[in-house]
Each structure stands twice: as C-alpha cells, then as structure tokens.
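Left out: one protein chain. Kept in place: all the others.
Right, subunit A next:
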Amino acid sequence: MDVYAQSHNDPHPFTLALGPEISHLPLPAAQSTSRPVDLGLNIESRRRRRSPSTESGGSPELGDFTYLSQGQTSVAHPEAEDLPHQREVPPASKRRRLMTQDMRHEFPVSTNGTSRHTNGSSSPPQKNRFTNGTNGHGSSADDVSSTYTNGHSTSKSRQRDSNFFGHDREEVTRLLIQGLEDLGYNEAAERLCQESGYRVESQEVIAFRHAILEGKWSDAESLLFGRAMESDDGGVRISNGHAPGPTHLKLVEDADVEEMKFLVREQKYVELLRRNLKGQAIHVLQTELQPLNYDARRLNALSGLLVSQSSDNQDWSAIVEGRQKLLVDLSKSVSPSAMIPQHRLADLLHQVHRGQIAKCLYHNPSGLRPPSLFVDHVCDRNEFPLRTSIELSHNDGEVWYVSFSHNGKYLATCGQSSTVLIYETRTFEVRHRLFDHHASVVYTCWSPDDSKLITCSQDAKARIWDAATGRCIQVVDHQEQAVTTAAWTPDGLNIVTGSLDKHAQLCLRSVDGKESFSWPSDLRTQDCAITPDGAKLIVMSSERYVTVYNLSTKAEEYSIKVSHRMTCINVSRDSRTMLINMANDEIHLIDIETANIVRKYTGQHQQDFVIRSAFGGADEGLVVSGSSNSKIYIWHKENGTLIETLEGHTHGCVNTVSWNPANPTMFASGGDDRKVRIWSKVHETSAALRRRVSSQSSHRSHRHERIM
C-alpha cells in the first residue's frame, strides 16, 4: 500500500496549498540527478540526496542539453531554502517516472510562446532570444523515455482521487503550475510538477514550441501533422507515446491543416527573404507554398515580396517576433488540453470577478481598487445615493435640464424660465445667472474642458457662454424653431446644434460661430449626442428615426426607425452604447456598432413628456431616469433590474437627472416642482452642505425631515 498516503493524516490527500503554504508541500524525494535507472533503489538514500538546491547544480545526465537557467533558479533559491524535508516515500510508479526526468531547468521559464520574462525568473543572456519556450515547467527532455506521456503517467497509483471538489485534478494542477510560472514561482511550480506528476505541456508541445522558435520548420511540421506528410492519415490523432521521438500534437476538431501548413511555410519564406537568401526563398515558394493551393491572393502577395524586398532587413528581433506570432496563431489550432491558453488562471479569475460584479446590485465603486478575491463581492447599500441632501429652489420655472460639468465642480440648471443658473457643487451656491434668453431654455451642454457652456432655448437661439465669467460670447441664430440640443466635439472646437426646424436643423459650426456644415435632412432634430471618441454623431429626430453620422466624413452611417417616439439620447463614456428613452415607457440601451437593442429598462412613466435619463455610477454601471410620476428610477445596467425607486419631488414629472462625474455617490435631479434635488449617500455630508441645508428657509425643514 502506499506509504505516502499514510504519511498524511488528512483525508484529502491533495490540499491546494499555494503561496505562503508552499513550504508545507513535501518535497518529492526522488529527485537526485545521479540516480541509477533501476527501480529497486533504497528510498532513504534517495531522500538524503535530495536537497532544494540540487536543481541548480545538476550534472549533465541525459543527453547534451546545455544548462541554461542558472540565473533563474538562483533567483528562486531563497524560496527553496525554507522548504523542509518532510517527504517520505513516493509511490512506486512515481519513483520510476521521476527518475527518468531531467530535473534541470532547460529553458528560462517564460510563458506560452511569448518572450515575456516573468518576475523572478531571469533568462540567461546567451540564448535570450528564442529559447523562451516553456509554458509552466522548467525541465524537459526531448527524447525522454517512453513512459512519459502527455500529462500523467498512466500507471500512477490512484491514491489521490481525480476529483478535486468537483473539478478534474489534472486540469486544476496544470492550471496551477501555469499560474505559478506566470507569477514567477518557478521552484514551486517545478515542485508541483514533480509532486503531482502533471506537466503543463507535454514533450511534443515543448518540442513543437522549440521548433517554431528556433526556426526548425520541418520539425515543426512533422510535429504538427505527423512524421511523414505523405502518410494517408490526417494526422490528428494523439499518439500514445510509443513512437520514438516526437509525435504529432493533438489538434482541435476543425483545425484547418492547410492553413497551418501555409502559415509555417510562409514564415519560413519570409525569413529567408529577410536574410536575403532569395534563391532558397524562391525554392520554398515553388515547392512548398505553391502546391498547397491555399489562398492564391496571399500567395501572390508573397511572391510580390520577392521583388519589392528592398530593405536589407536582418533584424533579428523582427524574426523572433514573427515566430512568436506564428506560434500564437498555430496554438489556436492545437487542442487546448495540449497547449493551455496563456494566463488561463488569471482569465478564469477575471471571469469570476465579472460575474460577481454583474450580480452585485449596488455596485458603485468609488475607489478603483478591484474587489478582493477572498470575499464574494457585494456592495453596501449605504454607499448608494438614496437621500436628498440638498434641495435647491432657485429656479422660478419648471426645471427641465440639469447637468454637471465634467470635472464635477459646477451644476447648470435650466428650464421654463429663461434664466440659466450655474451652481458650484462644493457649496451649492449660485455662481452665475444667465439672463439673455427670451424663452425657456431646454438644454445645456458643457464643453469638454468645462470652460464654456452652450444653452439652447425655445427662442430659436443657442448661446455659448464663458463659464468662468458668465458672459455670453456667442449667439447661434440660424433656425426658426426652437433649438433643442447641442453637442461639443471632443476637441472643444466645434459644436453641433440641432433644432426642430424643417430645414437646416443640424449644423456643425466652429466655436466662433462660423457655420461649416449643415446636414441636409428632413428630420427635425430632438436630441443629438457626439460619442466621446469623436467618431460619430447620433441624432434623434421627432419622426422616430435615430440616425448615426460619421463625424469626420459627415456621411450617414445608418438610420433606424424605432417603434415609438423618443425623448432623449445619451451616449456612454466608452462610445459603444447609447441610451434612448421611449414614449412607451421603456428605455433602450442600443449598441452603436450593430444597432441592436442590448437591454431594456422599464418601470418609469413617460407619457408624452421629455423625460431624460443618464448613465450613472462610477463606471457607468447604472442607468438613472426621471419619470412623469415624480419618482426617480435607478437600474443596474448589466442586469436590467430596477435597484431603487426614489421619491422626493412633490408633483409633476422628474424631468432630468445627471450624475456627478467626479463623485460617484452624488447625482442631481430636476422636476416640475421647480426644485433641483441633490442626492447623496446616507451618511455623507460635508460641513458646507450641512450649513446649506440648515440655512434653507425653515418652512421647508419639515419636508426635509420627511425625506430623511
């Protein structure tokens, strides 16, 4: 029976021990490099010979692999010294296998085909360029004995069950080895290899990688497809390790063998050209690339390279890059169990994170630190803005639009009265009052650098104001009907104004008012937005069309007709999605590229009013909207679930909401009750805000108590 199993007292023989617990991993005893091959060796003697540092001092035993990674293991050395010699006896089968391995690190440990050097491993200078080929294990031997197969020895005794909490042991172990290598713990990874008996990659894969990176094309091809290309077999079987020498790799089901061959030969050809060996290159072109009959266009391009290759490009690094890229391309066609995708463990952790964040309803991270892995991520409801901290009643008309500046310092409000107010957000005092309009003001738009503000009014004019002084610097007057919307280009030099005119309703002009372009269209513009990357202009018209224009070419990209009247449009910060409020009480989130409706949010009431919504939250994970029933609705953007319904406005519609870009726990809303409400989280007030609240006229204090 297994002495090994008895030496551990825990019922689960294999415990996941990473990081600080690595020291508890018992060392596999049978690691001495000077072991004879026979199996009946005394266990104790083997154990004695084993020490953590033998790895770095191995004598050449098997074959003539040059010892390369001196530097690398010495870096990992300190870690190894803490490891106690606890390990007793490996099982018989493992003994056999371990003895036949070459325990030295052969290649500087790196990752899957790229030349990234992991922290903690240094690659030896001489073969720096193209020997970084291993993925997850240090030592390998090409012509190792036949008992070594892909991943684990079949005769290994089963003292550990192959089921690790529901996951396949082999997969988990190999992932861990790869992860350790990525983290730089090469010693630990090596030990894990030895103890578990798994390798991240089989010998064939290592040989394949080596062949590609060294430029041994015929080896590479034979590894991929089978020793003899003219064999009738398709060559996608995995070998069971009996054939002497490397056998072919297992490919994915639908791997395009022709394409892979083409890629390999293409690289060979290009390299020959780079080294100016034109004769050989032509030979390759004729004998190898031509008969493949794959993609004649590329073939022609390659032949064209022959004549156009003027630069004497002997750049070694470019060749190395090409080979690595080839490796990455080809590895996509190799079965993932043979070649694990790069950084797979990190990928999986990312997915877990994303899943947790997607489920976290109140996710509104004010800091940018990612959630810890130790606890499932759940955001606290108390961090969410739920409470009105300030109510501003300076507006003498219904409030139709509020908007924070991009730096979060100012808040502009406008509405039925023709006065526009600019508040400072620190104290919420009125900084400027802008009087020049003659009719109600429907929209304001801050410039990207917050130095200017455009206001659009129903007196058919749009005005550009200097935000610091409150002076009007420009009047845009080219339309008969109300100007409904305006937008800045990201460079702050041009603006687009839209109106409900039948003609000339969408104009691009520079800031000093010179009109540069007017889109010809019959659709009256109700709202427009420019994507933050400056690429597209999205226009929403009252005839229920959404039209997307390319801003640089001014051409129309596409136009979709929606089912109901729309009331507002917003573009997300990543320029990929837009949010549209519809009169049938839905809010649609539409992908700009594909024009597909990604999400729908319901719950708010619109009737016929212009109700505006906004993206909210620290990384735009929320959708906020007003509603005609005096409530504010907040949804989780990814889930579509309604998180909160906030009451506070007394009557009429909540026309507009705006989230503070600088403070993710503050947003403002404006409604028909002529009030602007600032919402923040439950326990937040700064001293200035508190003073402000108390200085509001006392007859409103009872309402505050009701709210809070």
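Please note the rule applied: contacts are C-beta pairs under 8 Å (C-beta built on N, C-alpha and C of every residue); 3 or more make two chains touch, one makes a residue touch a chain; residues count from 1.
Methods note: contacts and distances are computed from a predicted model.
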Among "Elongin-C", "T-complex-associated testis-expressed protein 1", "Elongator complex protein 5" or "Protein yippee-like", UniProt-listed name of the chain not shown: "Protein yippee-like"
Residue of A:173, A:324, A:494 or A:526 in touch with the missing chain, whole complex considered: A:526
Option touching the unshown chain, where A:222, A:395, A:484 or A:531 are the choices: A:484
Candidate in contact with the missing chain, chosen from A:302, A:442 or A:622: A:442
Selected residue (touches chain absent from view) among A:474, A:542 or A:575: A:542
Missing-chain contacts mapped onto subunit A: 398, 400, 415-416, 440, 442, 482, 484, 500, 502, 524, 526, 542-543, 608-611, 628, 652-653, 655, 672
